[in-house]
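Only one protein chain is missing from this complex, and each of the others stays in its spot.
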Amino acid sequence: MDKVWSSVEEAIADVEDGATIAVPGFFAAGVPRVLLRALIAKGVKGITLACGCGPLLGASEELAQLVKNKQLRKVIDSYGLYRSASKGMADPFEQAVRAGEIELEVYPMGTLAERYRAAGAGIPAFYTPTGAGSIVEESVITNIPENRRKKETKVIDGEKYVLEYALKTDFAFIHAYSGDREGNLRYKMTARNFNHVMATAGKVTIAEVENLAVPGELAPDDIHTPGVYVQRVVKVPRLSFALTID
Amino acid sequence: MDKVWSSVEEAIADVEDGATIAVPGFFAAGVPRVLLRALIAKGVKGITLACGCGPLLGASEELAQLVKNKQLRKVIDSYGLYRSASKGMADPFEQAVRAGEIELEVYPMGTLAERYRAAGAGIPAFYTPTGAGSIVEESVITNIPENRRKKETKVIDGEKYVLEYALKTDFAFIHAYSGDREGNLRYKMTARNFNHVMATAGKVTIAEVENLAVPGELAPDDIHTPGVYVQRVVKVPRLSFALTID
Amino acid sequence: MKFEGLPREMIAMRASQEIKDGDYVNLGIGIPTLISNWIEGKDIMLQSEIGMMKTGPLAFGDDVDQDLINASCQPVTQLPGTSYFDIFQSFSMIRGGYMDVIVMGALQVNGRGDYAGWSNPARGLDMVGNIGGSMDLCAGARKLFITMEHVTRDGQAKIVNELSYPATTKGKVKMVFTDLAVLEVTPQGLVLKEVYPGLTVEDIQSVTEPRLIVSPDLKEIEL
Partner (left out) sequence: MKFEGLPREMIAMRASQEIKDGDYVNLGIGIPTLISNWIEGKDIMLQSEIGMMKTGPLAFGDDVDQDLINASCQPVTQLPGTSYFDIFQSFSMIRGGYMDVIVMGALQVNGRGDYAGWSNPARGLDMVGNIGGSMDLCAGARKLFITMEHVTRDGQAKIVNELSYPATTKGKVKMVFTDLAVLEVTPQGLVLKEVYPGLTVEDIQSVTEPRLIVSPDLKEIEL
């Protein structure tokens, strides 16, 4: 089954206003920047970006553009703000969060990883020790007070655990090093990070790949994401970018 | 950190009576038969073998020996009995189960996979749709009536889910195609099956490997089980065996 | 009562017609496995729950590798585009709803889409049996089909009003393919869509417990 699309523009043509999109990447590594740029060009509004660890700090130009265009309704992340308060104060994204114009929902990183994984695995909810003893156990952490839904906890064998839910998204934008025409993907080194779990969490998963392979070219024992999770594949150029979040 | 031991006998020397051991393998593929044979030779009793899909049907000679030696207290599996009733009737393991001399605890296969994974991932419990609407949702399935503990269920978004718990074992016996001295492992084709999840579920994980590599020999992007999960590595010969469960 | 009908291979062939190009499919042990003989030339990806996507044909002779088997413990081959993965990944895609079609065998089915296939209490094993991956496959199935003989060896109905064997799943079966008929489970009940050439609606009803709804498009099974 050939899943290759000829351009990112076509591949995201059905992303509509209000869509929730999983965006992998750990700071600068493994971020689907070509797809993000297509999203900016398309101009859809009211978007929720479901992240894992600061891909929008790594792709800071794209973030600035998304904020400037008022395309974002909400960002979900574990590390979405500049570390330095002074830099944050000057940052348009952080200003929009402070003003309540963009919602920022925050989870521990491992909880987010597991929420995406659970979504792909048909697991609706799970208990985790992470966040017990912090305000994370009490409610969803968000800058929008009316969205602070209470969380459930349960004591198992004398320890307290927090109930967290699967996080399924309308789309997942994926960045892979290699992909074949049937959607089998391989990632390179630490650019793998959230890409696999998010590929399983998206109802429609669109992979930008630096190298396009024919089926059989990727060794079957070494495929990181089986093609069943991937609906669309687009070949993109390898971008060069700065490794920084400051 | 060199984790290589010189023999399976030494590597399992601290397995004591009453131990719970995870045994991977899907019928005949990927079963740690050399370690099982060492367990038979050692003669420890009261053992619980935590399986996933019938490795003891694949390793039927080893199972017969374990039953004959009265080493087994309990087997956990999704598919632990011969398919054919007539063959089952004649099977000493099934006879011991029927007599209540060995406990057989049964779960859906995907639930077992997830229980081992959860144990390795620090997730104490999770909800699954699997088994809802069957007797699996009501209690643990076992031939020993007094061990039929009730299960919890929860309705999430209108669907009923079953709460299942992590399954941690004292030891995990693993069969890998290649392993390096630091415990990084690779499996071959469908012999991978339960090996990775069980490697993460054992408090002490002992891997028999057909090929012993030096660190760096296995490509870092292609390691299936990072060495952090593996405490002991032993080189073993590649056995030949029949592919059959009948 | 027993009627002459399709041989097992032809039940599999009829079911194979409901599987389309691009489908990801998992086939249970028994008649479902025979479906793999009828999909050559179609662009269908067979998953084996042991941890393999795009399972190739059975292997023979020198092609047999003891590290490459399907979920029935048969040696198989790989294809261009095959991938291997571990068991939790395998059941993630199963339970997560990524299989377009699941085909299972059954001991009993009823008109509400429940079926029983994992345990025959007559074996005397006090509740335990081989669940295998069947309940997970049902939990995640987009379309769940059953292929089976219409009645037991001694002529008892397998399509029943109430399951007497432990259920594998409830309310999930969409279609049932037997040697005698093709049936669809609908909110109104069991619809008889196709019959084995020469048999009447009354013949099928006589070996089927639930009251059948006869499809306005009722026809003979075509292969």
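Quick notes on this one:
Note that the chains are named A, B and C in the order they appear, and that numbering of residues resets to 1 at the start of each chain.
As a working rule, a contact is a pair of C-beta atoms (placed from the backbone, for glycine too) under 8 Å apart; a residue touches a chain by one contact, two chains touch by 3 or more.
Since we're looking at a predicted model, the values are computed, not measured.
Counting contacts over the entire complex, the absent chain touches A, B.
Across A:8, A:38 or A:53, the residue that sits in touch with the chain not pictured is A:53.
Contact with the omitted chain, checked across A:8, A:38, A:63 or A:113, is made by A:113. Looking at B:13, B:41 or B:228, the residue that reaches the missing chain in the full complex is B:228.
Mapped onto chain B, the interface with the missing chain covers residues 1, 117, 119-123, 180, 182, 184, 200, 214-216, 220-221, 223, 226-229.
Although one chain is not displayed, its contacts with chain A can still be listed: residues 26-30, 52-53, 58, 78-81, 83, 85, 88, 94, 97-98, 104-111, 113-114, 116-117, 128-136, 141-143, 145, 177, 187-197, 224, 240-241, 243-245.
The working rule: only the chains that are shown with their structure count from here on.
Chain centres here are Cα means. That of chain A falls 34 Å from that of chain B.
For chain B, residues touching at least two other chains, in rising order: 114, 128-129, 187-189, 192. Counting only residues that touch two or more partner chains, chain C has 78, 84-85, 88, 91, 94-95, 139-140.
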